[in-house]
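One structure follows; several queries about it will come next.
Other chains dropped; remaining ones untouched in position.
Chain naming follows the written order as A and B, and within any one chain the residues start at number 1.
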Amino acid sequence: MTKNSANLRVRLPALIFALEVMIIVLYAVFVTYDDHTNALLQTNMTKPMENAVYQDYPFFADIQMMIFIGFGCLLSFFQRYGFGGMVFNFLTATFAIQWAILIQGFFHFYYDGKIHLGVINLINAEFACAVVLISFGAVLGKTSPVQLLVSLFEILFEVPVFGVAEWIVVKYLKINDAGGSILIHVFACYFGLGVTFILYRPSLNDGHSKECTSYQSDMLSVLGTLFLWVFWPSFNCALTLRGDDQHRAILHTFIGLSASTLTAFALSAMLNKNGKLSMADVQNVTLAGGVTVGASVDMMITPAAAYALGMLGCTACMLGYKYLSPFLARRLRVQDQCGIHNLHGLTGLISTVAAICELQELIPGLKAGLGRTAKEQALYQLAALGSTIALAAVGGMLTGLLLKLPYLASPSDEFCFDDELFFNVPADYNQAPVAQDLGCTETQDKHVLDCWSTTVRSE
Amino acid sequence: MTKNSANLRVRLPALIFALEVMIIVLYAVFVTYDDHTNALLQTNMTKPMENAVYQDYPFFADIQMMIFIGFGCLLSFFQRYGFGGMVFNFLTATFAIQWAILIQGFFHFYYDGKIHLGVINLINAEFACAVVLISFGAVLGKTSPVQLLVSLFEILFEVPVFGVAEWIVVKYLKINDAGGSILIHVFACYFGLGVTFILYRPSLNDGHSKECTSYQSDMLSVLGTLFLWVFWPSFNCALTLRGDDQHRAILHTFIGLSASTLTAFALSAMLNKNGKLSMADVQNVTLAGGVTVGASVDMMITPAAAYALGMLGCTACMLGYKYLSPFLARRLRVQDQCGIHNLHGLTGLISTVAAICELQELIPGLKAGLGRTAKEQALYQLAALGSTIALAAVGGMLTGLLLKLPYLASPSDEFCFDDELFFNVPADYNQAPVAQDLGCTETQDKHVLDCWSTTVRSE
């Protein structure tokens, strides 16, 4: 406790202030307004209503809802780690966006010696932020009690690696990935798995007494899912071409999500014991379709194909939770706390393959602008997938190694999933029953296993 | 329990997969892109920013919030049926929209042998979905433990009947009903009452021990009300003419809702014992104004008239909860669980009459496009009202009869309003006190009656 106290009271403020000083200096030296925010570049001919803000801001606002409210609620599913889930999501998202504005700025918005800033940069930074939040899912609650520091350090390393991957994929390989299935979801997944591989904790394979949900935390988490579900079309279409491309992206995302939602209910009833639905499935598996349609979301794939992709992605995701995650945890030392490999990895791979198949049909069609044959484009897509996975996994593992440095001393297992280490908790916090107080002591092992497999599903 | 288990584990997946196969086949055969989503129909002259998506998507997103988050939270007001309220709303809405895309597609968007799809179809489908969710309010929690199947079956029948009503009213009678007061609210109400009339359960007239709210569930439910309240202007204006019509629709809806909210607080304090406010009133009666302004929402009715309609609708709704619902339940076998007859039926009728009165004043004025006199148009409006009620009530009763088929065996009363039949519940679920555990055993009958009358108000 003293150690933790010192960490938070001294090291957290010290780290944050250092980061803030760094950011403000970089802002002062390098960041200026872009053509749509600089008053000096407006002339008598400029029509105010044609400012890019009116195209970009609505999508930005929708994605803000997903990042801060959707993710925030979704991640507060632990009974005794609700503050942590929602509030650390707030902190990490805020920092990740600021950092991404700079990193992506140097890669994509840098000319005349300056990073040029408008709402479009913020949208891009929110995508980088989504990458960070997704990969955090692999280690949620496991890196306490210095998790706060860890989070900020992880962001510090993850965002630049993502910047490199983005630059390779978008600028050099010029692949189709409108919804970010490869860049965002696959990258985030393998980065997170890389980190958790290094931070392996054998004892957590047997479950943890505080790893349960409560009735209220499950409700809040589903609410988060609904926010993500509702605004996912905005996420998938924000960076596509204006006009019919963007229109199709919205349509396909909606159809894909609808298909995966229906499928998730069917599979949840079918695969859980007694035919009862699992809230964890409702919270996660319903969203699989949003990822699966990603890489081909703006193409002319037909609505039926979007529907099929949603069903397929959901099925892969569900089977992954049921069979692959326990295998990864036990055999490959990959403890994937929120199952991001199922919701973002497997679905991202399916999406990549689907986009390649679609390209075979469509080229030589509308999109041959790059002068590549269908086969060539397919190879480029595969190269993008491969390099994304490689960069992400290596970057994740290196980050994991840095996090093991003695200065960031790892917590003992018992301190996981607990708000009390970080927060002044209200008086009723210690009244909430935990697993072993609920009359399950004699069958605690079994109960915890159930609890673990229901909620976390890496067991 | 075994029976229920079999139902969910085998029949639910079987039913869902069958529906999905049917949908995907119909999508593959009949659904294609419309002029704004089809890349092949864009030319060099097409301006991307004039794509319909930029007019339709913002309203679509707002209505999504209402359907998935607003309704989802509002319906989770039962203490032990919160998962059911929010999650089954998610499932039924998702399925209803998919099904409505097809049914409405055949009625409204079918030409050249195909249904043509854009975001505008999704908006229409969300309206059909709202119909389904409203009418479900009549039977919420009462049809368990096979409610899931029942829900999906009910949608299967309700959407096509609604499609017919919509076709008659919009295409043939050409009435004024911009906010859908007749088509959506009145139809949904009488369909739901038709179903519940057939599924009558005498014993529930005496209340049910699990039919209470909790502090947290009441909070969440009010949050749902606020989401509906905030986005209702988008709902009422989404399908009106662009320009000043849409502008007026927003204004009138806001004014109507404001008036009904103030009135609801006054009446709640006045009519409840001890002058205490009832959360059920705050959750429901405040919204009455949104329905009452519906049928004349885009007309030049004046802001004061919108205010008066809000007050009037709210008063009718409140008196309905207090006096009409108990009467309907005891004498007419119509057990209206959420009081949809008050919030959607009575207010819809008022809205219809108000629109007729307005038309008498306005024609021969701006809107004589159809070559009808004011009186003729009034008769058409009445015809629309009559045929909507008739179709809805008959359709609802037939659906109720289908739901009584032996295959869908009705649950015994004690299994109502309980999440545990459907979900793997967290360990703290069985710790939440229910009515009879709260020291009310000696006065249980009274307590339950109170609880029933406060929360559900059909007693």
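Operating definition for what follows: a residue touches a chain if its C-beta (ideal position, glycine included) is under 8 Å from a C-beta of that chain, and two chains touch if they have at least 3 such contacts.
Everything numeric here is computed off the predicted structure, so don't read it as measured data.
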| item | value |
| --- | --- |
| Overall copies of the shared sequence [whole complex; 2 in view] | 3 |
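The criterion applied here is as follows: only the chains that are shown with their structure count from here on.
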| item | value |
| --- | --- |
| Averaged-CA centre spacing for the pair chain B and chain A, given as whole angstrom | 34 |
| Complex contact set, residues of chain B against chain A | 1, 4-10, 12-13, 16-17, 19-20, 23-24, 27-28, 31-33, 36-42, 46-49, 51-53, 57-58, 61, 64-65, 68-69, 72-73, 76, 82-83, 86-87, 90-91, 94-95, 97-98, 117-119, 122, 148, 216, 220, 421-429, 431-432 |
| Residues of chain A touching chain B in the complex | 55, 58, 62, 79, 212-219, 222-223, 226-227, 229-231, 233-234, 241-248, 250-251, 254, 258-259, 261-263, 265-267, 269-270, 272, 274-279, 282, 286, 300, 302-304, 307-308, 311, 366, 432-433, 435, 438, 440, 447, 451, 454 |
